Each structure stands twice: as C-alpha cells, then as structure tokens.
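Below, a portion of the complex is reproduced, with chain positions unchanged.
Residue numbering begins at 1 within each chain, and the chains themselves are lettered A and B in the order written.
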Amino acid sequence: MQLVTAGESHGKALVGIIEGLPSNLAIDIEKINKYLALRQSGYGRGARQKIECDKVEIVSGVRNLSTLGSPLCFAVQNKDYQNWKGIMAPEGADITQRTLTKVRPGHADLTGLKKYAHTDARNILERASARETAVRVVAGTIARQYLSELGVQISGYVKGVCGIRDNKVYTFEQLEDAKKSKLFMLDKETEDKAVKLIDELKQNGDTAGGLIEIRVKGLKSGFGSCMSYNQKLDAILCGALMSVQAIKGVEVGLGFGCANLAGNAVHDAIYIKDGKYYRNTNRAGGIEGGMSNGEEIVLTCAMKPIPTLMKGLDTVDYLTGEPAIASTERSDVTAICAAEIILESVTAFTLADVVSKRLGGDNMQEVIERYKLLKD
Amino acid sequence: MQLVTAGESHGKALVGIIEGLPSNLAIDIEKINKYLALRQSGYGRGARQKIECDKVEIVSGVRNLSTLGSPLCFAVQNKDYQNWKGIMAPEGADITQRTLTKVRPGHADLTGLKKYAHTDARNILERASARETAVRVVAGTIARQYLSELGVQISGYVKGVCGIRDNKVYTFEQLEDAKKSKLFMLDKETEDKAVKLIDELKQNGDTAGGLIEIRVKGLKSGFGSCMSYNQKLDAILCGALMSVQAIKGVEVGLGFGCANLAGNAVHDAIYIKDGKYYRNTNRAGGIEGGMSNGEEIVLTCAMKPIPTLMKGLDTVDYLTGEPAIASTERSDVTAICAAEIILESVTAFTLADVVSKRLGGDNMQEVIERYKLLKD
C-alpha cells in the first residue's frame, strides 16, 4: 500500500491516491467523513475550520462501496477555493495578491523560498500547510477498515497540553471516551485546566502543543522484521509519525523512560497459559526486535505549539531584508485534537502497509484467510 | 545512496553494499577502523568485544583508495567464526549444538521463532544481534567522508546512563572530547557516578541504557521537503535512528520539551546580519517544515537497557512450553558507547543519502560544485 498526496491549502482540492488495496474491501464513507470532522474539531481551533466542513469524494477504485483492486483516488474539496481562485488558480492567477514575505519562524517559509527559488512564501505555505493531513485522515480511515477486518483496532487520546498532563493509565476500551470531550482528554479535571490555559494563551496571542498517545490492539506478532534494518516496525512507525507536521518527538512503550531504568525494570517477562504466551507488563510498547510481539502497540508523540502566533514573532522580510513581525496566516491556539486524529490515521495507514506486505493477497477474502493462518 | 547489510553474528562475516556513491571520493580506511574500534569500546562491555577486533575489508567499488562510481562492497570478518564454523556453516553444520530455546524477553527470539518457523532461536538471534551495526558504522564512516567534503560534520555524546544525566549545554567543538572518556560523557563528575552505577548493576547481573545526543554541523538549508510527507528530513532521520537496536525514543531539538511550553518559548525568531539569516536559539533542532534550516541539527535518542541480563528474566522454554529462566548469550552491562557511535553513523549515512538525492552528481567534483551553488 502506498499513499501519494497532493493539493494546496487554498487550491481546488486535496487529492490522494492509494495503491495496493485488495479488492472487495467495504468502504464506509460515513466513517471517513466522521474522522474528517473529528480532525476539524477540538477546543482551540480558529476560523478556517468553520469555512471548511470536509467531505470525502471517491473518484476511482471503488464501485458500489466496494474496492475494485485498482488505485483508489479520492478528493477533499476546498470550499474556500471560491474565494481564492483569482489568487491561486493553476491556469492563471494574480500572484501579486496575498503575498507573504515576513517569513514565520517554525514554518517552512524561509527555507522553502530559497530551495524552490520563489519570492512569495504563499508558494511554500500552501503545500506545507497542515491541511494536507486531511488526505492522510481519509487514507488512514480506509486503512482502519482493512485492519478492522483482521481484528486490529487503533485508538488514542491527548495526554497533555502545554505541560498540563494526565499521568493515569487507561485500558484500550477506555480510550473510546476521549473523542467525546473538548480536548480528547480522559481526565475531566486535567482537561478543565487545559481549557483554561488555552483561553489564557489565546488572550496572549500565544499557542500550545501537547502529548498524544496512540494505541493499537489486536495485531498478531511478527509484523516488521528483525532481519533488515529498514523493515523494523518501530523504525517504520516512528518515521511515519514524525512526518506529521509539528511532531518533534516519538517514543515506543516506556520510550525515554527506558533511559532511566535498569534492565530488570524494563523488560517484560514472558509467561504461558494454555499454550498461549502472555506478559504481565508492556513496557516494550508491543514491539521487540523490530517486530510486533502481540501486545498492544503504544506510541507517544510530542507536538510543538502552532508556529503562527497572533502576537507575532521577530523575523525578517524576505523581500526587503528588513526586520519585521512574522505574518499570521491563521489563528488556532492549538490543534492537538486534529493531531490526535492524524496520528491515529497515520498509524493505521502505515500499519496496513506493513500488514499487506507480509500477507500479500489480491482480494480481501485472501487477506483474511492468510492472517488467520499466522501463528499467533 | 542505499545500504544493504548482511551477515550473522557468528557467521563468516558481516557484509555491506553501498550503491549510489559518486566516483572520486577518497576512502580513508584508517578512519573506518577507528570508528569500528570506538564501536567496540566504552565502559560496561563484556567478553565478545575482546574476541573481535573489527577491521574493514573493502571488496569492490574502490581502487587505490578512491571510489569508482560502482557499488562499494565491504566485509567485516567474524574472527569468532573459527569457533562456530561447525555450528553455523552455510554449507553444512551441526544445528543441534548451542541451541537457544529459553527465549529472552526484550529480544526478537520468541516472535522470530514463530514468524520464520524455526525451533532454535539461534536462527533468529544471529541476525537480530547488534553485531549487524558494525556494517552501519562502516557505511556511516564512508558517508562522513562524503559529507565532510561538503563541510558537514557529525558528532555526539552520551548525555545520560540509567537516569544519571548531564544537563549541561555544549558547543559542537566541545563534543570532540567525549570519545576520549570512558563513557563518551562530557561531565567528569556525572561520568564517575555512571561508572559506579554500572559496577553496581554488574554485581546485580543487571543492565543499563541511557540518553544520547547527536549533532550535525555545517549542513546548508533546504535538505528534506515540505512538499511530500515521506521526504521530510525529521521523518527520515528519526525513522533511521529508531532502526538501531534498543532505541525506544527519538526527538528533534526541544523534542518532548515542546509539549510543555507555549509557542513563544519554542519557536526560533529569525534575524539577519550582512544579508545572512541567523537565530539566537535553536529549539527546533535545525529542522523546520521538514527541512534543514541551516542551524545545527540536534537529535536525542533513548536507549533501553540490554535485554540479556546475567541474572536472567522469567520466560518460557519454546521447546517444552515450560517456565524457565531466560538464556544469556552475552554479558555486557551497557553498550551506550557503541550506540553513540552507531547513531552518529546512521545519521551520517541517512543524511548523505538525502544530500545525494538533492544534488545528484556522478563524481565528487560535480557534487561539491553543486553544493556550493545552493542558496545558503
């Protein structure tokens, strides 16, 4: 499975093509739209999310809600394009409007201008924008459907916002409640504090990041590889998570905690009951030797605060070379809920790719049959 | 540039092939052997490191110490193979000896046995072994030579061992001293404490991991991409670092620290002097918008303790299905120094690959010329 994404933030549409899906996978469009809506939800978002109400439009690869085995192409239209057509249209546009030259720290603006030999950071930010992640959410939701046919589920929650952190431990089932809350958090008290902090940050024209935990349940052991470094499951998953805008740290299981503990307190003893192996702990986060070990996969990601501050950071005007206050393109305080959905989606897609490489299979019946035959 | 690695821990040799090196790159064999020796050094290592004294042997792709432009193949012989020939030889061996069935928690043993339908974990651990990293050190050192022709340098140090942590901040130049110390640490006092702790752990048959910081100096801006998710520099580097055995967490710049701070305290304001952009802070760790931004690249990795404890963890015998104490294959307390060298090497190779994709170029003269012409 391979996902190619395209589309500018204020262009006509965002588009994705997934290659490698088996035939006869049922596609649930409502579910995709639900996750697209979740990506746009959460406390701390600004005006753009009200303009767009993303819906997926499937273009190819699916007939009567079932995959054909051909590349699945889908689009998410940008409603705002109507307002931006004159400035953004591929076939002709007035590129002297809405230029951005007061390059924003923390963004691709400055480096992008030099790399692509542009003079207007509009040409950079339109693609570097986190709006691209709508495509990854669609692909991830389709991947979820593939995985769920094998009994594999993905969930997660927001563990912290700008230093306000929930240190409790939750079962996989409890995670489901997260998406009902304002900030996708599970502890009401912590969330209230976080909401209050976000309000304060908004007052100050400042922004927040946070901590997100992603979990995978039901995956059999043996996905990934202990034989070739570039097929290790932890390497593949963490690389993918790090490709999400604003993610600056990733860990598996105990993660950085491992650096502080002796081996005795880190490794998960193995037991057996009725011929089935099990562990009483899961500090490894479900991955040992570069492979899933049958336990829940636990991934934690650190998100940096949104780099566009209403207050404006010190910068330079690329055109004039003079000191300036950075431009402000949008006004979210935090996109931590969006990130939670995106990271779940990216985990789902990345995992589905790893699963499909091990199983092969041209149609869904074959895929399911092969998965069942794997030694658990 | 692509690296394929092969070789079992007690097989004939470890082998690597690098494709995509330009011609006319000078190869410094002494330097490669120096890094191989560093990989085997450091306080806390056991007996195996004394048996092997790794030397690289170049097989192809180089003539008279200069690359031809053809695939560069190299080998690192396993001296210990003489003792293991009867058990490990490809062309015929007594596979009933030195079997391992008391599968070790934290290793690939159990999962590998099921995945590859083996009954002796020897068939798994021989490849899953960290000895494979010798190949990555060779490749990384060659990549260093490529990068150094462009003025790019890589260094690092051990920041913490089993919770004993050095929180000071160092210039790139200061890092050079690290490799002269017992534990590749920079603060003598902290190191002394760490050495003492390692002695204690050894007494207890226990093991330690730690924290490692890797830094890259001199890389121009614009490497990586803000346009395609799978070409982002942070995603590529972190995926690669996570592929190193025992690494459980990776962060860029402030990393997990970002999750606790407001935007104001995270993003690096941009200034200009004499037409050259600069920053006073580098919390981004040299990567913004998926691209190098011209500042030092700063990567921190968490290493878990070695999963083979002399004390032995609870496990199950795969053959009998009975409870057992895990087998012990080797006796290091910590391999944190080895990891430091490996992570530097992996960073070097991964970066050289990214650099060579952007520059193209068939010979080293062309590569250097193109790099010089990049807008800084």
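Operating definition for what follows: a residue touches a chain if its C-beta (ideal position, glycine included) is under 8 Å from a C-beta of that chain, and two chains touch if they have at least 3 such contacts.
Since this is a predicted model, take the numbers as computed values, not measurements.
> Whole complex: how many copies, 2 being shown?
4
As a convention for this text, only the chains that are shown with their structure count from here on.
> Give, as an integer number of Å, the spacing between the C-alpha centres of chain B and chain A.
Chain A and chain B have C-alpha centres separated by 27 Å.
> Which residues of chain B touch chain A once you look at their complex with the stated criterion?
Within the complex, chain B contacts chain A at residues 5, 103, 105-112, 114-115, 117, 124, 127-128, 132, 136, 160, 162-163, 201, 204, 206-211, 221-222, 226-230, 232, 234-236, 238-240, 242-244, 247-264, 266-272, 275, 277, 279, 284-285, 288-294, 302-307, 309, 311, 313-316, 321, 323, 326, 375-376.
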